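Working notes, beginning with the structure itself.
With one protein chain withheld, the remaining protein chains of the complex are depicted in position.
For chain A:
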């Protein structure tokens, strides 16, 4: 009986096994094509058929059934008399042959055959398009490709532009140079010449086609050949140049590209100048021609020409400098440009002497025959481009200027005036771009006073981006005289009073300005510090940002100018000590003569006092060595030592910004260790620091495991009950396994550690009961040694500072309950990886409500490497309060680790986390990235 039943089961299984695939096949292949077949047969009018085809095209077809479908479509194709239906079928063939996993070899013949009987031009064009798709699917099948090329050549003489277009496209995508197209071309009625021709000459025939679309297609096909790595012949150059004056913008646009490609291919070949006997390099010639296109009638062409100019680095300097050339005249008299005038004024030392009467009066009479009103070649191309109507053109011109100036210092010097002029453009994007560009080429240039004047005028711009870009630019700028320094300082201070939020940026700017020009700062130091040879001057207010700004400039200049401190007055030294302490990132260490350091902290006493980076590093090393001497944390005094070391390290980090990351990391690690020994757990080391090596990560994980073990023990002890512990145990074991998986290679470094022991015991652990496991853990924990941290090389701590709101305001932000108020947040992020996804803003209300806001990706700006600026708005809302109260705003760093992945559900935008305990404001999967800032708000009840 049982045997019988078994048999039945087996049979059933077999049936189900067989049926599943069989069913699949029957369902797909026949049904799809058959349904189509039936539909098409049913269709009484072309409109119906078209409808069927359209709905058919919407569904995907499996690779194995494509061929069947194609056959059916072809069958109908031959029967169909309506052009539109045939067209649709042709386009479907193309679509189908693109299906993944389908090799279209088998339908090549059919597709080519259809071409022979086709009368409608549109359908022909579509069929050729299909062939193009098939051809691109089969690039390796030379025979197929060759056939397709033959077909294309045959149809090139069609009267319909679409057909010619497609043929050219086909030639461009599939044509090869190696194989001449001799025997096939004479088959077509168009080509009676039967000598050997290659693809390029066939295509270039169509550069003179009567239809602009075909001309465009021909150039594009040629560019396609180039992209496929084929060397374009130089003979095409002349033809391409002729097309630059075509009537149609698409042709001109493609021709510009073609000329550019040729100029990159044959930069050094020599071409004759028409109407003269001279000859010039091809790259110069084409440069002139493309420059000419910068004043084209169509802005699309202008943008393209301007962009391409930027990449022509091989052009001779003579031609390059012509692009900025302009000659003015007024009533036939030569006039100097404003740039020339400014330069002369400067040279004659008369700058800022006020106005001069009629200094732009026209000078000498111009010889009428000598005036060239039509710019030939490169003349004035950038002058035109920078004054263009469309800002797209202007931006491209600015970018091109930049890239050319970077490779040619003399050109950089010349284009300076023009770039500075662009600072007054009406479109902010252009202004911003030109400031950035000037920064990029700033290594090549020195600003003249009048130029600096124009540059500094932009400091009053109301756009923060512009101002900051300008500060950035000033950081890298070389200026020529001490007056320039003074001018810059005055303007920056003006900027500071007008926009106090720019404080940090201005200080930083002055830091670099001072460090760059110590000799220029030196003569104006007494003036800057308002010292007097005989009289004591009143001591300035130390909290005045403007005074701090001046000091930053002076101290940074003094760093490489040892004579400067002699000019300081007493209070300056005191202020130095204060600033060196409070703004250590802005104020460098100075060797002050004859003055003992007012050593305040134990740190400086212990050797870092001399302040150089080297000694700081030594100190760091020493501290770690000292700590590593600890064998056991139970030792009396060990904890004290740890605490002191942590304090020292933190302080060191503050003083030596270069080492801040390393010092901070060590300190936090030690802190964790300390806490661990204090039976507490804490871990976010891994995600806050970037640049960690695997070994260090493993070390952190080791500590984490220890902490978890502790937690487990704690749970087991405090909450008796096997189920809970069981779950916890399993989780713990998983963690251990994943550790093993992740850090296999690092294990040799973990001699005598908790993990090592744990892994030894692993086979036992997995089998034993939870309570036993807890016991084992307890003993291992006791025995395990303290792992010493190796000094990490390159560690950056991810950090953020909220610049705005400052948290100092006493005026509450009032708004009506139920409505929202927008709070502007401005923060700088440092060393945060992928800030767009990981940085969130947390708003914590006094009642414990907490909101997490995801800033838009566009709110993150990157002013420099490693630094990100977050300028965003968060929306606050709350029910009515009786009085104003403070909310906390801070930034969070979201992370996802192996352990938290499962638990941390991704918080939705503005998701509120009600009912969390007030003290516990940290949300799982995030780390506090910045200090919280308090904002006073006051939701008022709505008036009824």
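Operating definition for what follows: contacts are C-beta pairs under 8 Å (C-beta built on N, C-alpha and C of every residue); 3 or more make two chains touch, one makes a residue touch a chain; residues count from 1.
What we mean here is this: contacts and distances are computed from a predicted model.
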Undepicted complex member, UniProt protein name, chosen from "Nuclear RNA export factor 1a", "Protein YIPF", "Vacuolar protein sorting-associated protein 51 homolog" or "Integrator complex subunit 11": "Integrator complex subunit 11"
Among A:208, A:311 or A:621, the residue in touch with the chain that has been omitted: A:208
Option from A:297, A:533 or A:857 whose C-beta touches the chain left out: A:297
Hidden-chain contact residue, picked from the options A:383, A:455 or A:590: A:383
Residue of A:48, A:82 or A:421 touching the missing chain in the full complex: A:421
Which residue of A:44, A:81, A:100 or A:159 touches the chain not shown here: A:159
In chain A, positions touching the absent partner: 157, 159, 189-192, 205-206, 208-210, 247, 295, 297, 326-332, 335, 337-339, 355, 368, 371, 373-375, 383, 386-391, 421-422, 424-427, 454, 460-462, 498
